[in-house]
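Right after this comes chain A.
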Amino acid sequence: MTLPETIPLLGFGWDDLLFMILAGVMLGAALLVVTMKDIIRCGLAMIVSFAALAGLYVLAGATVVAAAQVLVYIGAISVLILFAIMLTQTKAGPSSLVFQTQAFPAAIAAAILALLIAIVIAATDWGDTAKRIVTPVRDLARSLFTDFILPFEIVSVLLLSAVIGGVFLAKRERGGND
Partner candidate 1 sequence: MTTPGLVTLVTFLPLLGAVLIAFLPSGRPQLVRYAALGVALAAWVVSLVMLVGFVASDYSIQFAESAPWIPMFGIKYAVGVDGLSLALVVLTTTLTWISILASFGPIQNRVKEYMISFLILEVGMIGVFVARDLFLFYIFWELVLVPMYLIIGIWGGKNRIYATIKFVLYTLVGSLLMLVAILATAFTYQHAQGSWADAFDVAVLTKAAAGGMFNGTFGFLAFGAFFLAFAIKVPMFPFHTWLPDAHVEAPTAGSVILAGVLLKLGGYGFIRFALPLFPEAAHTWAPLIIVLSLIGIIYGAIVALVQPDLKKLVAYSSVSHMGFVTLGIFVFQEQGLQGAMLQMINHGLITGALFLLVGIIYERMHDRTIAKMGGLGSRMPVYSAAFGFFIFASVGLPGLSGFVGEFLTLLGTFVVSPAAGAVATFVMIFAAGYLLWMFQRLAFGELSEFLSGLGSHITDMKPIEALTLVPLGALVVIFGLFPGLVLNLVAGSVDATLRAVGVAAGG
Partner candidate 2 sequence: MHLLPSLLFAATEATPISAVDHGLYPLLISLIPLLPILGFAFTALFGRRLMARWGRGAAEIVPVGIVIAIWVIALMVIVPALSHAEPFGEQGLEFKLWTWIPAGSFQVDLGFHVDALTAVLLLVVTTIGMLVHVYSIGYTAHDRATWRFFAYLNLFMFSMLVLVLASSWVLVFAGWELVGLSSYLLIGFWYHKRSAALAAKKAFIVNRVGDVGFALGIMAIFVNTGTMNIQESLAKLIAPGAVLTIPLGVVALLVFAGAMGKSAQFPLHVWLPDAMEGPTPVSALIHAATMVNAGVYLIARANPLFAHAQEAMVLVAAIGIFTAIFAASIAFTQTDIKRVLAYSTLSQLGYMFAALGVGAFVPAIFHLMTHGFFKGLLFLGSGSVIHAVHEEQDMNRMGALWRKIPITHATMLIGTIAIAGIPPLAGFFSKDEILGEAFKFGFGWVWAIGLVVAVMTAFYMWRLMGKTFYGESRVDPAVEPNIHESPWQMTLPLVLLAIPSIGLGAILGGQVFAGGTGLLAGWLEPVFKDSERVLHGTPEAFQLAGIDGILVLVSVAAAALGLAAGLALFGWGRRRVRQDRVDAISNANGATRFLYRASLNKWWFDDLNDLLFIRIGGRVAAAMWWFDRTIVDGAVNAVGLVTQDAGGGLRRIQTGRVQNYALGIAIGLIVMAGSFLLIVGQPR
């Protein structure tokens, strides 16, 4: 059986509906991330937001990326949260003040930024972007290992250096401060 092209009463497609929901969730969660008091909740909200984002990727036909998003971020972020808890639980719990004194100007700046970007996007002619394309995994793999072999290698080096440095910095040092 097939669904109608557009949803009755609403007058737009299912995928549009899906898009709106995902977008809503993502933005909402993101807002929570930056506004909630308890840092742990922030972390959770971020996971939600990123999950929704993954959904959007799927909607955009980039399934592989979506998968990677789930793996990397959910994974990485959970680690992040753990660290966060480990760190900030010790002293005075979640701090009294969430926001910096300059939160208000910050909000204005962010708003302007959003507005600017939106206007620009609207004003720009992006050429022929009629239909949506689904990325076939094979092409992806090929381009990753032919055209993008060099970036790929460099990223690995990047990660290596990051790990080394991270380990060094995070390693607990015997001997007090000076």
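Note that contacts are C-beta pairs under 8 Å (C-beta built on N, C-alpha and C of every residue); 3 or more make two chains touch, one makes a residue touch a chain; residues count from 1.
Regarding selection, all candidates are chains of the complex that A comes from, given by their letters.
Every value quoted in this text rests on a predicted model; they were computed, and no experiment measured them.
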Which of 1 or 2 touches chain A - same complex, any copy: 2
List of chain A residues in touch with candidate 2 within their complex: 100, 102, 105-106, 109-110, 112-113, 116, 120
